[in-house]
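One chain of protein is taken out of this complex; the other chains stay put.
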Amino acid sequence: MVDSRFHSEAGQFTLEQILEMTGAKLHGSGDLARLFYGVSTLNNGGEKEVTFLENRRYLKDFRTSKAGACLVPPAFANQAPDGMAVLITAIPRRSYAKLARLFHPAEIAPIGVHPTAVVDPTARLGNQVAIGPGAVIGAEAVLGDSAWIEANAVIGEAVRIGEGTRIGVGAVVSHALIGARCFIYPGARIGQPGFGFEMDAGGTFLIPQLGRAIIEDDVEVGANTAIDRGSNADTVIGQGSMIDNLVQIGHNVVLGRGCIVVSQVGISGSTRLGDRVVIAGKVGIAGHLEIGSDVQVAAMSGVNRSLPGGGSYGGVPAIPVRKWRRQISRLKKLGQNKPTA
Amino acid sequence: MVDSRFHSEAGQFTLEQILEMTGAKLHGSGDLARLFYGVSTLNNGGEKEVTFLENRRYLKDFRTSKAGACLVPPAFANQAPDGMAVLITAIPRRSYAKLARLFHPAEIAPIGVHPTAVVDPTARLGNQVAIGPGAVIGAEAVLGDSAWIEANAVIGEAVRIGEGTRIGVGAVVSHALIGARCFIYPGARIGQPGFGFEMDAGGTFLIPQLGRAIIEDDVEVGANTAIDRGSNADTVIGQGSMIDNLVQIGHNVVLGRGCIVVSQVGISGSTRLGDRVVIAGKVGIAGHLEIGSDVQVAAMSGVNRSLPGGGSYGGVPAIPVRKWRRQISRLKKLGQNKPTA
Partner (left out) sequence: MVDSRFHSEAGQFTLEQILEMTGAKLHGSGDLARLFYGVSTLNNGGEKEVTFLENRRYLKDFRTSKAGACLVPPAFANQAPDGMAVLITAIPRRSYAKLARLFHPAEIAPIGVHPTAVVDPTARLGNQVAIGPGAVIGAEAVLGDSAWIEANAVIGEAVRIGEGTRIGVGAVVSHALIGARCFIYPGARIGQPGFGFEMDAGGTFLIPQLGRAIIEDDVEVGANTAIDRGSNADTVIGQGSMIDNLVQIGHNVVLGRGCIVVSQVGISGSTRLGDRVVIAGKVGIAGHLEIGSDVQVAAMSGVNRSLPGGGSYGGVPAIPVRKWRRQISRLKKLGQNKPTA
């Protein structure tokens, strides 16, 4: 069911190859020479496709699925529809992800510099780089091996782009050091000046924004997301962090490793997050706070004070998630009953 | 009062022509040969302009308006100022919209391919297409007749753009099929990979995003809005839907026909909306939900469960709008009185 106009195809694999590649075990019997051509969801697959089931919630779809094979945890194997090859694994989703990439290899960068790209003669390009139409590479910029700068993207002066990093269409990077194997999505803005002014009795004045934006290795930055450079210290996105679309990261913000920041979140200036912090969609975090490692914040919450590591928070202002849930339930009652006063 | 540097002018019309074009009826007497040159608001119009009144709220502005003519519902006709030609109609705003377009015709696409555009030789271009400076059209892309790709916009490989569709300046479309008569505003991002990773005991892993973004006919997508492609199924925006600026639409989201999504809304992955759903500004909707047709959600609400068709909801989490209003009013009391406990 994957549209081959948009996603390349590696060809077909036998059931035997699929079992080998995923480490799954065949439930019951099956034709090891049976051919499969791609992956699918439970609902949109046919006999030539492999799908997966991980969440009990989709058991009903599993029972009626027309997919030819399905990666499933042992507990659900007996509920498979007739004719389906049942592939037992403790990690169905991860196995599906691996298989999907094998059936549909990642896009390959069109190596070379497009004649309409504008590359400053002082820029240094690694081996096998790809620079698309209309892209601009500033003076003294350094692109690592296999860096991929897509069409109309603009890399500012002296910026470093790590090995294998891909800068999406129309993205802008300035005053920044970007690590290896990052993917900056289309329209992301990295390194512009932060909201840098102050007011005193004499009125408003601008503060020069003299820091950088540091994006460590293996980071993804979503479409149209904005990451301001530091005002004097640096803005830092830690290794392996995933940032969704339309997120705002203010100047001097520091994210640890492996943080997850969902769409439309805003993190105000100089706030620091530990490692593996998960911020759900549309959350706002005030400036100059410390958020400990492994904190989780529920969607649409507003964090206005520092939080120790490890807890879950929700609400505006954010409080421990249990208290917040109780608050919501009481509040609901409040909307139903006659007032007590 | 319309600035002719920015909006083209078709010339003048007589009162008689205006009555004919709108189907309105002249209240009292008036010079049918009187000439008008454009449209205006109640406040900024002069004797050569036509304005309209629909909402009772602006009656005061109507009484003091200097506009030469006004489209009004019958009930307000008697309150017109002296000298104003009063044009009676049951649909003043719609008549105004029609007249505005007649006085100021829509922008005309500059047909042809700009010499700085980069069009892959395998792309197929319909008749009368316009491709602006710096635009990029990928391999095997197909542009329908009268498609208009503005400056620096980038159309990815194999993308379909329907007849008469306009892709705004700097917009990016990939892995997508776009219908006819759509308008994608500047900076919109359509078809990039969704926030596609999962975590298990083995850590974080990426899930290949193998779906498409399908935009049906007559859709508008606002400036800097992001619509991710599906992960395996497709992301779909139904016919006639209107999406405002800075909206986030996650992977596999499906909108029915005629939905309205106001600025800064976020809809999480795999959520499905019926037809004519209206989502006001800044609303967040969680993933994997079903929102029925004709549902309306008040601004700044957070929807965390599926909603049957037809109702109005508000709050975080969103509840039926009546209960929400009562909650707000009780809460207000709570902020004023001494605590009851």
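General remarks:
We just call them A and B in the order they show up, numbering each chain from 1.
As a convention for this text, contacts are C-beta pairs under 8 Å (C-beta built on N, C-alpha and C of every residue); 3 or more make two chains touch, one makes a residue touch a chain.
These numbers were taken from a predicted model, which means no experiment stands behind them.
Among B:Arg34, B:Lys48, B:Arg63 or B:Arg94, only B:Arg94 touches the chain left out of the display. Panel shows chain B; residues 1-3, 5-7, 39-41, 43-44, 91, 93-94, 96-97, 100-101, 104, 106, 114, 116, 132-134, 150-152, 168-170, 185-187, 222-224, 240, 242, 244-246, 258, 262-264, 281-282, 299-300, 316, 328, 331-332, 334-336, 339-341 of it touch the chain omitted from the view. Although one chain is not displayed, its contacts with chain A can still be listed: residues 116, 118, 134, 136, 140, 152, 154, 156-158, 170, 172, 174-175, 187, 189, 192-193, 195, 197-198, 200, 202, 204-208, 210-212, 224, 226, 228, 232-233, 246, 248, 250, 264, 266, 268, 282, 284, 286, 302, 304, 316-317, 319, 323-324, 326-327, 330-331, 333-334, 337, 340.
Quick note on the criterion: only the chains that are shown with their structure count from here on.
Its C-alpha atoms superposed on chain B, chain A is turned by 120 degrees; the angle is given in steps of 5.
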